[in-house]
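Moving on to subunit A:
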Amino acid sequence: MGKFMTFASVAMKNLVHKPVTKMYPDKAIEYPERSRGHVEITIDDCISCGMCVRSCPTGTLSVDRDAGTWTINRFDCVQCGFCVQKCPKKCLRIVPGYQHPGDAKPEETFTKSPEVLKAEAERRAAQIAAAKAKAAEAAKAKAEEKN
Partner candidate 1 sequence: MGKRSVVPFGPQHPVLPEPIHLDLVLEDEQVVEAVPNIGFIHRGLEGLVTKKDFNQMVYVIERTCGICSFGHGTGYCEAVENVMNVEVPDRAKYLRTIWFEMSRIHSHLLWLGLLADAFGFESLFYQCWRIRERVLDLFEMTTGGRIIFSVNQVGGVNKDMDKGMLQKILEDMDVIEKELKQITGTFLTDYSVESRLKGVGVLTKQQAHDLGAVGPFGRASGIAYDLRMTGYEAYKYLDFEPITSDVGDSWARVDVRIREIFQSIDLIRQAIGKIPGGEINVPVKGNPNGECFTRIEQPRGEAYYYIKGDNKPYLKRVRVRTPTFANLAGLCEMLKGAEYADVPIMVLTIDPCISCTER
Partner candidate 2 sequence: MEKVLNPKNEIVEIELNQLLLKVLEMKKAGLRFSQACAAWINDRYELSYSWVNNETFDLTTLRVYAGLETIVPSITELIPTAVFYENEMAEMYDVKIDMMNLDFKHRLYRLKEGLDAPLLPEDVREKSEALKAGQREAAKEAEEKEAK
């Protein structure tokens, strides 16, 4: 035969206890530092290597090397943080703050600043020029060899 009124003490305590729930949304929720809310990027440090795109389990990321953009569909992101782990330049990070719900799934695109893009274009042009020069030299050497 069981006991009676076993819950009474807990119930009485709850009568005088202040509520454990918060008055959301009047009082904002404080997320801990590690909370995985959404992915952020310091786009100017990005080298458009595409490691994040290849590692993403849901395939929500895309990178355009020529346009210098990094695109994410936040509604497809599952906040696993694998891209952050894989990023060689550590320009990605995962920060608190969840994605708000919405009636569409828009993509968000980050573009590198004009200065960075210009510098990159110059560097690439220089690289191409150097490669061309090298090829020309090699061709010349070959031609000389034949002669």
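Here, a residue touches a chain if its C-beta (ideal position, glycine included) is under 8 Å from a C-beta of that chain, and two chains touch if they have at least 3 such contacts; residues count from 1.
Criterion applied: all candidates are chains of the complex that A comes from, given by their letters.
Note that the structure is a prediction, hence the values are computed from the model and not measured.
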Of the candidates 1 or 2, the one touching subunit A in this complex is 1
Within the complex, which stretch of subunit A touches candidate 1? 1-4, 6-7, 9-11, 14, 20, 31-32, 34-36, 55, 57, 78-82, 85, 94
